[in-house]
Each structure stands twice: as structure tokens, then as C-alpha cells.
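Have a look at this one before I ask anything.
Our next item is subunit A:
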Amino acid sequence: MAQIASITLYQNDEARPVMEAILQDNPTARVLNMPGAVKIDVDDELVINRATVEEKLGSEWDPQQIHMVLISMAGNLDEDDDQIKLSWKH
Partner candidate 1 sequence: MPVKAIVDNYKDFNPNRDLPEQYHGNLMVYLYWNKHMSFVAAMAAPLPPPTPFGALPEVAKSVYGTHPDFEKIDWSKVEWTLDGNPITPDFAKSIGEQGVRHKSLIRFTTPGLDGFEGKYV
Partner candidate 2 sequence: MAPTKKMGIKQKYAHLTRGLDWETTYEKMDDVFPYDKFEGIKITDWSKWEDPFRLTMDSYWKFQAEKERKLYAVIDAFAQNNGQTNISDARYVNVLKLFLTGISPEEYQAHRGFAFTGRHLRGVGPRVACQQQSLDELRHFQTQCHTISHFNKFFNGLSEFRTMHDRVFYLSVPKSFFDDARTAGPFEFMIAIGFAFEYVLTNLLFVPFMSGAAYNGDMSTVTFGFSAQSDESRHMTLGIEVIKFLLEQHPDNLPIVQEWVDKWFWRGFRLLGLVSMMMDYMLPKKVMSWKEAWEIYFVEAGGSLFKDLERYGLKMPKYHEQATEACEHISHQLYGLLYQLSHVTGLHAWMPDDEHMDWLSEKYPNTFDKYYRPRFELWKQQEAEGKRFYYNGLLQLCHTCQLPMTFTEPDDPTTTCFRESEYEGQHYHFCSDGCKDIFDREPEKYISSWLPIQQIFQGNCGGPTIPDVLAYYMFGPNDGGEYVGSEDNKLWESWKNATTKEAAE
């Protein structure tokens, strides 16, 4: 069984560009919609690119702003100025 890297975000306008960016950059992503929340799963590794979010948002986005819409996650996290990565790969 694959290990699942996952992120759960608010179901709101602020989170929507992030969600769209994840779906674009992680083509195998699966979405679970819940009231108020959305959970996105990807096998092994999930990536959020600042550039993609900025493209969806139409303005600058600091990856640390993820804290404003984040509910939960699974995977080893690595975050820098350009990317957030949740991964089980080593």
C-alpha cells in the first residue's frame, strides 16, 4: 500500500487558490470534501509551489500563509520560501 501524503484545508475562498494549485501540480491527487473542510491525498508526496499559488491568486503569496487555512496534514514536512512539501520519500 502506498503511503499517503495529505493536507486538509479550510473550505473557503482563501484556501481555494492553494487547493487549485495542489490539484494542478499533483495530478494524481484525490479530494475528500467534508462540511467546512477539504482533504487532499497524494501517494507518497504532495507539493505546494508558491509560483502556482501566486498564479491562481493573482498576487504574491508567502508559503507561511498556509497557516491561515491549514487544518491538518500527513507526511514529513519541508518548507522554504518557494515550496511546501509533505513527503514519505527519503
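With respect to how the candidates were assembled, all candidates are chains of the complex that A comes from, given by their letters.
Everything below uses one rule, namely that a contact is a pair of C-beta atoms (placed from the backbone, for glycine too) under 8 Å apart; a residue touches a chain by one contact, two chains touch by 3 or more; residues count from 1.
Quick caveat, the model's predicted, so the values are computed rather than measured.
Within the complex, subunit A makes contact with only one of the listed candidates (1 or 2), namely 2.
Note for the complex: subunit A touches candidate 2 at residues 1, 3-6, 8, 10, 32, 34-37, 39, 64, 67-81, 88, 90.
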